[in-house]
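Yeah, one chain of the complex is gone here, protein chain that is, but the others are all in their spots.
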Amino acid sequence: MINLGIIGYGYWGPNVARNFNLCKDAHLASICDFDESRLRLAKSTYPFIKGYSDPKDLITSDDIQAVAIVTPVFTHYELAKAALENGKHIFMEKPFTSNAGQAEELINLAHKKGLLIMVDHTFLFTGAVKKIREILDSQELGSLFFYDSTRVNLGLFQHDINVVWDLAPHDFSIMNYLINKNPVTISAHGTEHFGTGLEDVAYIAAHFDNGFIAHFHCNWLSPVKIRKTLISGDKKMLVWDDLESDEKIKIYDRGVEFRNREEIQKPLSKNRERIRELLVSYRSGDMYAPRVRDTEALKVEAEYFLDCIKNRVHPFNDGEAGLKVVRMLEATDKSLKNGGEKTKI
Amino acid sequence: MINLGIIGYGYWGPNVARNFNLCKDAHLASICDFDESRLRLAKSTYPFIKGYSDPKDLITSDDIQAVAIVTPVFTHYELAKAALENGKHIFMEKPFTSNAGQAEELINLAHKKGLLIMVDHTFLFTGAVKKIREILDSQELGSLFFYDSTRVNLGLFQHDINVVWDLAPHDFSIMNYLINKNPVTISAHGTEHFGTGLEDVAYIAAHFDNGFIAHFHCNWLSPVKIRKTLISGDKKMLVWDDLESDEKIKIYDRGVEFRNREEIQKPLSKNRERIRELLVSYRSGDMYAPRVRDTEALKVEAEYFLDCIKNRVHPFNDGEAGLKVVRMLEATDKSLKNGGEKTKI
Amino acid sequence: MINLGIIGYGYWGPNVARNFNLCKDAHLASICDFDESRLRLAKSTYPFIKGYSDPKDLITSDDIQAVAIVTPVFTHYELAKAALENGKHIFMEKPFTSNAGQAEELINLAHKKGLLIMVDHTFLFTGAVKKIREILDSQELGSLFFYDSTRVNLGLFQHDINVVWDLAPHDFSIMNYLINKNPVTISAHGTEHFGTGLEDVAYIAAHFDNGFIAHFHCNWLSPVKIRKTLISGDKKMLVWDDLESDEKIKIYDRGVEFRNREEIQKPLSKNRERIRELLVSYRSGDMYAPRVRDTEALKVEAEYFLDCIKNRVHPFNDGEAGLKVVRMLEATDKSLKNGGEKTKI
Partner (left out) sequence: MINLGIIGYGYWGPNVARNFNLCKDAHLASICDFDESRLRLAKSTYPFIKGYSDPKDLITSDDIQAVAIVTPVFTHYELAKAALENGKHIFMEKPFTSNAGQAEELINLAHKKGLLIMVDHTFLFTGAVKKIREILDSQELGSLFFYDSTRVNLGLFQHDINVVWDLAPHDFSIMNYLINKNPVTISAHGTEHFGTGLEDVAYIAAHFDNGFIAHFHCNWLSPVKIRKTLISGDKKMLVWDDLESDEKIKIYDRGVEFRNREEIQKPLSKNRERIRELLVSYRSGDMYAPRVRDTEALKVEAEYFLDCIKNRVHPFNDGEAGLKVVRMLEATDKSLKNGGEKTKI
């Protein structure tokens, strides 16, 4: 049994509390929120917890082994550092930290103390992402062409971060988990419309060594909600539409075939235009939509957190994974500020 | 009655021929194609035409006043120049020319000769684009936030041009027609997968003076076909899905409202996160899908071409409009070659 | 404050409990379930309630004024009768009773005792049904042509009732609420596939005096879930797709126009076929999707129940409304048993 405290009972905190409370191996011991009304709600839902309004009190209490930090990102570093120094494992809301330096420091501290950091990239625990990972691991798509993600809707405007820090952590962490490649540079374009200095629309291109490209569209000002990812390979192509209830993932047996690459790479001449058709052809076969389990991702993740602590296993969504995402966010921000300049991650 | 000759009877030529042949004011006089089998097909469909295999013969013939040039882009300049020099009006396949210099020269030549150039940006004559223009002109959307266009599918690979020159002329000409703004710079990212040196995936951001941003995704390697444009304003938001048969255009009465901009622009403090909700709100009202006429765009355009000649009217899709698109294509190419560098149009 | 007891804590009971518990004017006093594990769940969720395993104990207790009966239909009559005799208002799960005689008896009993019966036709309290009712009341659709409803999916198989008694109460109550017409006869066709004697597929036609027709397709064996209702009028036509998240209701400005009815009603002659086009034409205008409120229907209904008790108002979804549905269900069953014979309601 692991005793757990939660800091932050705003939008996401109640979900974290509910799911840990459902885990056999966890005891929800304490919840902290500086807002009295939120704390009252927490206590009425879980009458057995200790309630705190100062996180320090929760962090320094002896009756917990782990802390879930579910607060705005600008508070992460300080809270996590205090928790680690007090010997607690951390379950940390995404994004991990406000900058890479903070993340590195926390990772080192956790390492020194023999403690565990898990960054809550919840999507990695959905049935859809698990299934796509399986498909990619099986090499069914062949060699990958590109990765394209669209995550747009109307709102939610965060006050303290731009649309990139709000939405892209999902997409960056998902891509990092799905494909075994390291982006080298990022170029990003965006704009903001309300004088806050915080972008509400952003287009992000991530470049890889081998010509592979990934692109992300994050947007708070779209009239329609879109959650669509295309992953295209030379054998098959995949579309993940997270808003579909039944057929989230579709794998298309489609592709391009080149009968004669040398021929096609020759320089242009007057009558070559119609030769093209002889050289390129498109394959169009069946499509299938694999069944996707619809267990609650956060529940699976919470259990995985507890398992990792119990069995002293290093989680795959650890501090390093969180740091990689933060580095991409930082590079994106830097590129945004510099007019889209290609920025090293 | 205007006598017309057509050069090029490949993929698009037959459509041009068919539609001009349906116009009361036009007489389809001659067709030219260097490929014998295509020429035979043209003659069997229109037994009354003169057939040529050398464009020079068509261009220099006395019995026509106008020439439709429906050939690959690298041939445009030469053919158009010869046609203008021989006193013919030009209906020119998009993109106008291979570079801006050629376009400028042709525009000057036409001006000197008192001849007309129309660039075949067919989409501008669809019911959908006409309707969107009406909506935008009425200021129904309010002040515009962004313009986002996705045009992706599997193939068609052109041999002599990249995906940008193949697909973006549609989107650039549509945007230029729809919104009364001039992009200043372009940043583009893309990649190619078959050793041809011609990009098959491209992401293009166009920047405007006032923070407005437009983005275009052109792609020959997508398993699914998408033709979707979002135009978002502070009053309403519009989605155009050209693959919908019935409801191509949807106008959403949705928006963001800021109750107190000054407040929201203040610096961050610990307990401000929850204040946000008091300041920002989202409006969600009705949606409507206006009826869109489904006349054949090319027919309307052909008639407009003839009208412009008869009435000595300058068409809106003239050489200048074509040149503006070519300049954007050139800037895109340059940015692609320079790693996404912001490039002046 | 009205004290309320709930009998039945199976599939739907927890929703009823949760929503009444959220009402300011209600106090959730007691819950009864003969299954110990369900009762334990109820008590752990609402530690303050009295728990019973025998409904009689709940019904005869003095501390409640109203009872929600959320049990299988074959138990409704007995439980409701006991509750009314003990002076309790009733909130009754749909369908009201197993037959019309029971319903009439309960209505009379309630009348005599001055008590209130509300039948839980939850759909009537959704934003979508409220909005459609508004549209129909405004005469926007003109004179109605037909009403067509499809409610199909895979499962849920009820053990004690057929697909008609499971699904059609929704559609019958919705139609009765929406349109001001009384069906006179019903013809139904169906079949069953598992030797239970309970139909799992049913097609139901309801006939009205004036040629108006309503049709219902209820099905437990469909691979896809469909929840679609068409209501067609001579001015406009409406489609309600309850599975759409954003655009549940669409109103089409479409119709048929007859230029000359007399002409069209003349007998046939050889060359009349092509005259038709001169006489009939189709109108195709805009479509709009009104905004639909997405409050939880059961919450609204629970509050309405309490209001009706407090203010001694007769609810519109009263025993009579429930009886009307039961009569339609009985006629459907009878028609099913008699090979689709037109059966008086």
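As written, the chain order gives the labels A, B and C, with residue 1 at the start of each chain.
Just so it is clear, a residue touches a chain if its C-beta (ideal position, glycine included) is under 8 Å from a C-beta of that chain, and two chains touch if they have at least 3 such contacts.
Owing to the predicted nature of the structure, the values given are computational and were not obtained by experimental measurement.
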item: Residue among C:239, C:329 or C:345 that touches the chain left out of view; value: C:239
item: Options C:91, C:125, C:145 or C:305, residue touching the unrepresented chain; value: C:145
item: Options C:1, C:154 or C:313, residue touching the unrepresented chain; value: C:154
item: On chain C, residues whose C-beta touches the chain left out of the figure; value: 10, 34-35, 72, 74-75, 145-146, 148, 152, 154-155, 157-160, 187, 189-197, 200-201, 203, 205, 207, 211-213, 215, 217, 219-224, 230, 232, 234, 236-239, 250, 252, 254-256, 258, 261, 264-265, 268, 270-276, 279-280, 282, 284, 339-342
item: In chain A, positions touching the absent partner; value: 246-247, 253, 284-291
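FYI, only the chains that are shown with their structure count from here on.
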item: Whole-Å gap separating chain B and chain C, where each centre is the average of the chain's CA atoms; value: 52
item: Euclidean distance of C-alpha centroids - chain A vs chain B, Å; value: 37
item: Multi-chain contact residues (two or more partners), chain A; value: 224
